[in-house]
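Okay, handing you the structure first.
Shown here: the complex without one of its protein chains, the others still in place.
In order of appearance the chains are A and B, and numbering begins at 1 in each one.
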Amino acid sequence: MNVIFFIEVLIGGLLSGVMYAMVALGFVLIYKASGVFNFAQGAMVFFAAATCLGISETLGISIWWAILPTILVMIALGLATERIVLRPLVNQNEITLFMATIGLTFFLEGLVQALWGSHAKALDLGIEDIPLSYVLDNYNIMISQFDLISAAVCALLVTVLTLLFSHTKTGRALRAVADDHQAALAVGIPLQRVWGVVWAVAGIVALVAGLLWGARNGVQFALTFTALKALPVLILGGFTSVPGAIVGGLIIGASEKLAEVYVGPLVGGGIEGWFPYVLAMLFLLVRPEGLFGEKLIRRV
Amino acid sequence: MSGSSKLDTDEVILDMRNISLSFGGVKSLIDVSFDLKKHEVRAIIGPNGAGKSSMINVINGIYRPQKGEIIYHGKSRKSMHPYYAASTGIARTFQNIALFRGMSVLDNIMTGRNLKMSSSMLMQALYWGPVQKNEAKHRRKAEEIIDFLEIQHIRKTPVNRLAYGLQKRVELGRALAAEPEILLLDEPMAGMNVEEKQDMCRFILDVNDQLGTTIVLIEHDMSIVMELSDRVLVLDHGSKIADGGPVEVRNDPQVIKAYLGSN
Partner (left out) sequence: MFYREAGQFKTTYQSDSALFPILQDKIGVLVGLAIFFLAIPLVATPYLFSAILIPFLIFSLAAIGLNILTGYAGQLSLGSAAFMAVGAFATYNFMLRIPGKPILVAFILGGISAALVGIAFGLPSLRIRGFYLAVTTLAMQFFVLWCLTKIPWFTNYSPSGVIRAQQVVILGYVFDSQVSRYLLTLSIVSLMALMAKNMVRTNLGRSWMAIRDMDVAAEVIGFRPLQTKLTAFAISAFYCGVAGALFAYTYLGTVEPEAYSLDLSFRILFMIIIGGMGSILGSFLGAAFMTLLPIGLNMFVHHFSLPMTLASNLELMTFGSLIIFFLIVEPHGLARLWQIGKEKLRLWPFPY
């Protein structure tokens, strides 16, 4: 077994895992604050990337300038979703809310394609996907510069979010809401406004993920379903844990790539499509609450 | 209404010995022992958090005690299994109503007949003669219970549209549908007004008198306990502090101290 190759695949997997982790991050934010499994997170990623691209093309400005208006759009989207979809369903069980987000997914997909067209588009961030020359020359390992920058961005995002949550008033409110809705209400925290903030933040996270993914794979419809991969990430990492989302993402990314490369050829390839899910399922059989999740005690 | 004159035998049908139950670090039941005699009405009382529901859950098999022994039908076991409990004649109601919200009153009570029914899947799909007759037979039984509990007028109503008190009554009906030997009632009168409580008392007494069902009853209202029960078990913070006839227990200084001023 070629060690260099293994390391390349591993690192490649870890870095793609970072991408998954970013989508999962959006999930975790929303779930932590409102208990909703937001199936539409992937669609939001797609929506964000397509909108940014669309704005940049329509107004003839570079992607980087288009980011600001897109942020506003994502915030608006987040607030609208909270208001129109989530608020009326606030007392329903989680499956109902989940199905509502499935509905939202399809709605967003249709909307994006109606607005910006349905063919795949390239998104150029100006960061090239070339191997780091330093590492390539000295260690003969190919690590993409782009992937590394993505990882750095992700780390930055997580740091910013963590600081936001622990040091600002809004952040504290968010944590209170995540812990206990009723108690937060009792203390006078405006629940709905907090939820609005959460969805807006999730929208921004979706934008970051969308830009990075879009640059890598092109902005297209498939983005939504690739984002489904975030689900196994969440199962491994638990739905309420930010570090869990990161660790889960890394594990899924790495194992998926390794499985594809090493086991794939034996069985005809295409394992990536189901491997993360089956892995998550096996994991669930052993630990139904995920690596970092909370154990549920059901009282009668 | 209480008194040992109605007990024809002193036969013990359920014996709980040294039951200890804890969740993580929280000790719910500490070395509790008591027995249950045939045909009696046994009340379990105690302040909130005393472990009353936990004890019922142990009898029923929902919780498994870490220590102790359950002797039922002559057999000793470390814990109960819900299916076994159900199939050997133990039925119950829940403190926070556990009715099947998507179904009507009649259907809920029919579910109680589950273990009495025996039809194969294919037969049910074809709804042939035997299945039809079977359904009608069990329907008849369910209707008897509906008559007994005076809920004929709401039999087709979905249970989630009913008032709290009526829901509790339906839950009793569902438990009765199984024709149990032992009936566990977890605060069957909580949240009811005086009239409803009187009705419930009447039903419980009738069940005990006419059907001969043994009843274990968790109840907060002392006057009801006095009126209904033959023997009373008192729990406090997971331990047994008294066990005996209602008058004797009521005057027990330890019990008075535990309740501290109530009733």
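What to note about this one:
By our rule, contacts are C-beta pairs under 8 Å (C-beta built on N, C-alpha and C of every residue); 3 or more make two chains touch, one makes a residue touch a chain.
Everything numeric here is computed off the predicted structure, so don't read it as measured data.
The shown chains contacted by the absent chain are A, B, with contact judged over the whole complex. Among the residues B:E135, B:E179, B:D199 or B:D221, only B:E135 touches the chain that is left out of the figure. Residues 37, 84-85, 88-89, 92, 94-96, 98-100, 102-111, 113-114, 117-118, 225, 228, 231-232, 235, 267-271, 273-274, 277-278, 280-281, 284-285, 288, 298, 300 are the ones on subunit A that touch the missing chain. Seen from subunit B, the chain kept out of the figure touches residues 60-62, 82-83, 85-87, 91-92, 94, 98-103, 107, 110-115, 117, 119, 121, 124-127, 131-132, 135-136, 139-140, 143, 174, 178.
As a convention for this text, only the chains that are shown with their structure count from here on.
A separation of 49 Å divides the Cα centre of subunit A from that of subunit B.
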